[in-house]
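A single protein chain has been omitted; all remaining protein chains appear in their positions.
And then chain A:
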């Protein structure tokens, strides 16, 4: 039923509440939904990538090229290209219009994660963190000469920490700076143009497992294996001489003091008011915090296995997580009661079947006098606008132009 006709308070809920469905296709290890929330890419343990249409929950595209499990997925801004990193040492760039790989880079070891430069027009530049190697910036604009630039792993200030590796890398919203997390708890901020380390911060003493930026770009959550998610406020100010002043201010620390839980993966919602994280170990839950005060507001339950990757599709108010043992996708969403009386004011909703008794004058033809006829006619003459598009959807998100994947996709022979 049309969302905007339903109970506005139910529709406007910020976070999902109940497990509504599970999707199963192979053993999923990595998921990512598009910016528009229309599609969900799911990387499988055997290297296959499937694209799921979120409206119908059906697989609309199956991509084969990797031979080991997918570790990382990243959609381009337009939603047409998909970057995939895998344990088979390859990073592929898929064009979903053609349905095949258009660029492929092979490294000398498994790929931890890879991220496209956000917001950029061409989807050909990305950074990747590699196993036991320095992170790389790759420019694949030209298919024949792919440029690979190694980035620094060692922090800006030498404190004697040696032999550590970059485990994760991320771009902040503008694409100007690369944020790399290392196995010794250093956060290296690297200039995205000159590829020099501009700032290094020691976050903790253990591995930084994930760096997650909110979509509005102000907040960053750093997940480390010391069981704490630290939330920072990031401010970037440009100085007069063209350099930048970066400031990270610790806002909140999220941890489970009782169970001492580690967190597998972290996601912000659209305006970074909420943060969700999947838990390591035997709890099988997804925790949701409110970021202003840092208080836990919801625990999503219902799966009977450990959850690894989470993805927050806020346009559909849906959190998806992958199960570790079965590789199933668990979807938490909100159940909105159908309200058919919204379609017409004299629509009456009944609890059970009743025998309808026609009222005395119900179907009588009445000769209205002329005045009344005129009023009715005028009412009918009012123009109802059915052409102008609405600017926002029922949840208040502006509609975005996004690539539509052709469902009768027949890979063009090349």
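Please note the rule applied: a residue touches a chain if its C-beta (ideal position, glycine included) is under 8 Å from a C-beta of that chain, and two chains touch if they have at least 3 such contacts; residues count from 1.
FYI, contacts and distances are computed from a predicted model.
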item: "Cytochrome b-c1 complex subunit Rieske, mitochondrial", "VPS35 endosomal protein-sorting factor-like", "Ras-related protein Rab-15" or "PHD-type domain-containing protein" - which is the UniProt name of the missing chain; value: "PHD-type domain-containing protein"
item: Contact partner of the left-out chain, one of A:131, A:201 or A:336; value: A:131
item: Candidate in contact with the missing chain, chosen from A:27, A:90, A:270 or A:315; value: A:90
item: Of A:56, A:144, A:241 or A:388, the residue in touch with the unshown chain; value: A:144
item: From A:67, A:338, A:392 or A:406, residue that would touch the chain that is not displayed; value: A:67
item: Residue ranges of chain A at the interface with the undisplayed chain; value: 64-65, 67-68, 87-90, 106, 108-109, 131-133, 144, 146, 413-414
